[in-house]
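Could you have a look at this structure, given as structure tokens, before my questions?
Other chains of the complex are left out, but the ones given are in their true place.
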Amino acid sequence: MDISTVIGLVVAMVAIIGSILAGGSLMIFVDVPSVLVVGLGLIGTTFIKWPMESVKSIVQIGLKSIFATPADAKQVILKIKDLAELARRESVFALEKAEIDDPFMKKAMTLAADNRPPEVIAAILQMDIDSMEARHTTGADIFGGMAEDGPAMGMIGTLIGLVQMLQNLSDPSAIGPAMAVALLTTFYGAIIANVFCNPIKNKIKFRSADELTAMNIVVAGTLGIVAGENPRMIIEKLSSFLPPAERNIGEEGGGE
Amino acid sequence: MDISTVIGLVVAMVAIIGSILAGGSLMIFVDVPSVLVVGLGLIGTTFIKWPMESVKSIVQIGLKSIFATPADAKQVILKIKDLAELARRESVFALEKAEIDDPFMKKAMTLAADNRPPEVIAAILQMDIDSMEARHTTGADIFGGMAEDGPAMGMIGTLIGLVQMLQNLSDPSAIGPAMAVALLTTFYGAIIANVFCNPIKNKIKFRSADELTAMNIVVAGTLGIVAGENPRMIIEKLSSFLPPAERNIGEEGGGE
Amino acid sequence: MDISTVIGLVVAMVAIIGSILAGGSLMIFVDVPSVLVVGLGLIGTTFIKWPMESVKSIVQIGLKSIFATPADAKQVILKIKDLAELARRESVFALEKAEIDDPFMKKAMTLAADNRPPEVIAAILQMDIDSMEARHTTGADIFGGMAEDGPAMGMIGTLIGLVQMLQNLSDPSAIGPAMAVALLTTFYGAIIANVFCNPIKNKIKFRSADELTAMNIVVAGTLGIVAGENPRMIIEKLSSFLPPAERNIGEEGGGE
């Protein structure tokens, strides 16, 4: 679980809800028509902007950015080390039966066990990497688009409320509450954009870079295993993907 | 028909109109002079910004982005497969009489049947691709320009309404309705930009990429047919244009 | 005459003036001090931003974008065809006396008639092309700068009006008209930016691309004439500068 996303969402919601409760009831900030105009409007514009299949994937991408454990390059390298030692001890064919959680690494090892030529393995895995990157880029773009459309639908909702209020000023005591309700859609739009969509877009971009590193490690490691390289050598090479402070994986200094 | 664009437009309009009806009559949001200043103003600035022929094409491009069935790369590959088998079974000249809906594929096959050299076929088809891309880029730019001009004309309309109202404050009961009407142009501008122009601009860009892929498949397929390649081989090569999950076209694994 | 720019300006002005007249007199939108602060302010910032010679050229560039007949690549090619046939029939020296309206084409043909080496002709003409592009880029930038400064001066004018009104609230009946006048500078700024400067900037960019194409056709055509190529061949080569739909110039299909 990506603990910083969860902490961030909780802290931001506590700040906003706490600030509301400090001044009165939470209920005056809930208005069903206002929720509908912003929510449905945002769904509508998102459907216009993107093809069906992209829209469908957005919930999954959003949840993943919140709950998925981020790829840990160090763990990936250690797992590759185990697999390289297994391939050395037994043979490349033993990789077929190795227990591997990550489907991409599983696929890479199956290809290795199938004795495919290295350039074929690299090409097939690269397609998966490209596809992951395209999916994440579209995901980040969709969240970025919603961060623009949320406040836009909020403003449209507020304009509707203002026009209706201004057309009916006969009861002065109704003006305040009517304006309050009109402002709610702007409030919803601001929260959608600034607390959810923009931050999640940023996290998706960051995660995509992490995942790319992890996948590149798997590709480099698999090619090393297929080439029958020494596991120690493989690990040393892979550790160049890590930030300097974490490179002491093999318990040896970064020798030549 | 591009179902997601239609769904999106319907959902967004339902959200906005529903929100209006929840608070009163739809009629207070209709004001003919306000419609005219935003609508004509937007038409005016678009005519200044672009040459005549681009302006003329904009309605067609907009409707196409809403109603055209998006190019399906998989169907294009399957059709190419049929044509490749036809050319194999009979001869390249049989392509002339094949029934083909897509005018670009029709043109490609006619060129193949005419026994033109491959580099000539590629050059002629590339011109059509460049022309399609230029047309879509201009289309997206025009919608993007209208997404800027809509709110700008809306603000101009609102300023006109405010100045007139402020010059004539003698009847207090008229102030509210006058301001309501003044806000309508801002409301129209916001809807034009955020519900129509910006989302359609995004969809056009996305569609353009899809169409580019489909056209590149046709070019690669035609060159394969002209070179007398095995249909199975052609399909395998073309499937690299598809996302990994859809590459099992020939019912064979992605072999070497 | 660039008909779309003229139509656009007329339609936009009709929209705005019509909207004003629908609600009252046009005179309440005319205020001399407001015109002066926005107009002189805009002239001032433009003088600070650019050197004298660029500022001087801006009126000419603006009028040209409105009234100049856009370069028509097809007509240019047809004229080159005539000249190529003339050079064939008589000799290159006959080009000197040919009647040519476009000064750039005139210069190119004079250079050809002078029997200058092709690389010298190309270099001299390229300098004129570069200079035309630099002039248009600066022109578009100046209009873009005015589209930023217009609303800025409008806001400064409105702030002046608001401060003066707020300092003098003793006569309540004067507040409305004072605020109305204060808003006029914002109104002027919005029109300057959105109806004039931004759209004209866009048209200049588009025209620059058209003129570049026309000039490149002249260069390629002149070099063809100097090389003594067949007029039919020259036309065929030049037609690749046209969009596909217009390439049937020589009444022959686009052969190899």
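Per-chain residue numbering starts at 1, and chain names A, B and C are given in the order in which the chains are listed.
The working rule: a residue touches a chain if its C-beta (ideal position, glycine included) is under 8 Å from a C-beta of that chain, and two chains touch if they have at least 3 such contacts.
Remember, predicted model here, so these are calculated numbers, not experimental data.
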Full complex copy count, 3 shown, is 5
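Rule of thumb we're sticking to: only the chains that are shown with their structure count from here on.
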Closest to the centroid of all CA atoms, by its own CA mean, is chain B
Rounded to the nearest Å, the gap between Cα centres of chain A and chain C is 46
Whole-angstrom distance, CA centroid of chain A to CA centroid of chain B, is 28
Within chain C, the set of residues that touch 2 or more other chains is none
The chain A residues in contact with chain B across the complex are 33-34, 36-37, 39-41, 43-52, 55, 116-117, 120, 124, 127-128, 131, 134, 145, 148-149, 152-153, 155-157, 159-169
As the complex stands, chain B meets chain A at residues 2-5, 7-16, 18-20, 22-24, 28-29, 70, 173, 175-177, 179-180, 183-184, 186-187, 190-191, 193-195, 198-200, 202-203, 206, 210, 240, 243-245, 254, 256
